[in-house]
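This report concerns only the one structure given below.
And now, chain A:
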Amino acid sequence: MKAAVAMVLLLAAVVGLQALREQSGTLAPQAGTGNLLYVRSGEFMTRAVLSFDSLAADVYWIRAVQHYGRSKLSGGVDKKYDILYPLLDLTTALDPKFDIAYRFGAVFLAERPPAGPGRPDQAIALLERGLRAQPGRWQLAQDLGFVHYWYLHDYLRAAEWFKRSSEIPGAPNWLAPLAAVTLAQGGSRGSSRQLWQQVLESADADWLRVQARFRLRQLDAMDQIAALEQAVKLYERRIGSLPMSWADMVRTGDLRGIPVDSERHPFELNPFWGTVTLDRASPLNPLPAPEQPR
Partner candidate 1 sequence: MRAVRHIAVNVFRESVRDKVLYSLVLFAVLLIATSYLLGQLTAGQDIKIIKDLGLASISVFGLLIAVFIGIGLVWKEVERRSIYSLLAKPISRAEFVLGKYAGLVLTLLVNIGVMTIAFYAVLVYLGWREIPEVREAWPAPAADPAMLGAIGLIAIELMLVTAIALFFSTFSSPFLSAVLTLGLWVVGHFNADLRDFEAVVESRPAVWLARTLYYVLPNFSAFDIKAQVVHAQPVGVGYLAQTAIYGLVYIALVLVGAAVVFSRRDFK
Partner candidate 2 sequence: MNAIRIEALTKRYNVGFWRPRPYLALDGLTLQVAAGEVFGFLGPNGSGKTTTLKLLMQLIFPTSGSAEILGRPAGDAAVKRRIGYLPEHPYFYDYLTAEELLAYFAGLFGYAAAERRRRASALLDEVGIGAERRFPLRKFSKGMLQRVGIAQALINDPDVVFFDEPMSGLDPLGRREIRNLILRLRDRGCTVFFSSHVLSDAEALCSRVAILAGGRLIAGGPLSELLAFQVRGWELLMSGLDAAVLERFRSGPAITGATPLGGGRFALELPLGIPPERTLAELVAEGAQLVSLTPIRDTLEDVFVERVAAAARSRRLEHPQP
């Protein structure tokens, strides 16, 4: 009985100390050095891990995911993602057939800050290496097209990659028309929507479907923003001044209620410029850069 009480008290102390450790996070000196990566040469590592290279690749992949997740979560300034590329590089050197590391990794790398390091060049390098290792993977070529399209707005190159990917045996039949649409009207929300819609319908992985749905919701939000800005312009023309808030436009009957995005966050109105943006807390942030139709 005495022992049971002692054990409960000690367990409480352990949990308490662990909580204390979490609170006084500054005490933990790990924060600065969790990002240390000693070995950066994939070639060396492949030899060093003996026959466990696939397992080691898994470990580095997990580290890459955690590094990404932790950097993304860490509030404020130190979102460096500084060893993300070396980690992915090591992972794919240890296991050159690690598809998910190329594909997910490219998305990680290409994301604009603060959601990622904003390095589409590294994403492309990673994917190109993947394609060299496995020339039969049309998905990698398709992803290259994506990176060019979505992050670099280089629709010519994007169309080129979509076309190359459609020529790889086993590629789905929607890739060839996608290449054509990209070439003709790359950058328009319409063509983007078509791109993601295709991905959603043909995705073979959950994360890809999640990603596609998210992008489609972002496109919806962009459509909404365009419509709202149009409505604000009409209001200004009619009343002679910009609305101070959505409430003004509800009163005049221009809006039926406070406009919200698909995540139920209200859009923000800038009363000085008449521009409309997402709520800062909306998970749809950050929206892709303004369109640059050719």
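One rule holds in what follows: a contact is a pair of C-beta atoms (placed from the backbone, for glycine too) under 8 Å apart; a residue touches a chain by one contact, two chains touch by 3 or more; residues count from 1.
Inclusion criterion for the candidates: all candidates are chains of the complex that A comes from, given by their letters.
Since the structure is predicted, the reported quantities are computational estimates derived from the model, not experimental observations.
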Touch-positive candidate for chain A in this complex, from 1 or 2: 1
In the complex, chain A touches candidate 1 at residues 3-4, 6-7, 10-11, 13-15, 17-22, 24, 27-30, 32-34, 36, 65-66, 69-70, 72-73
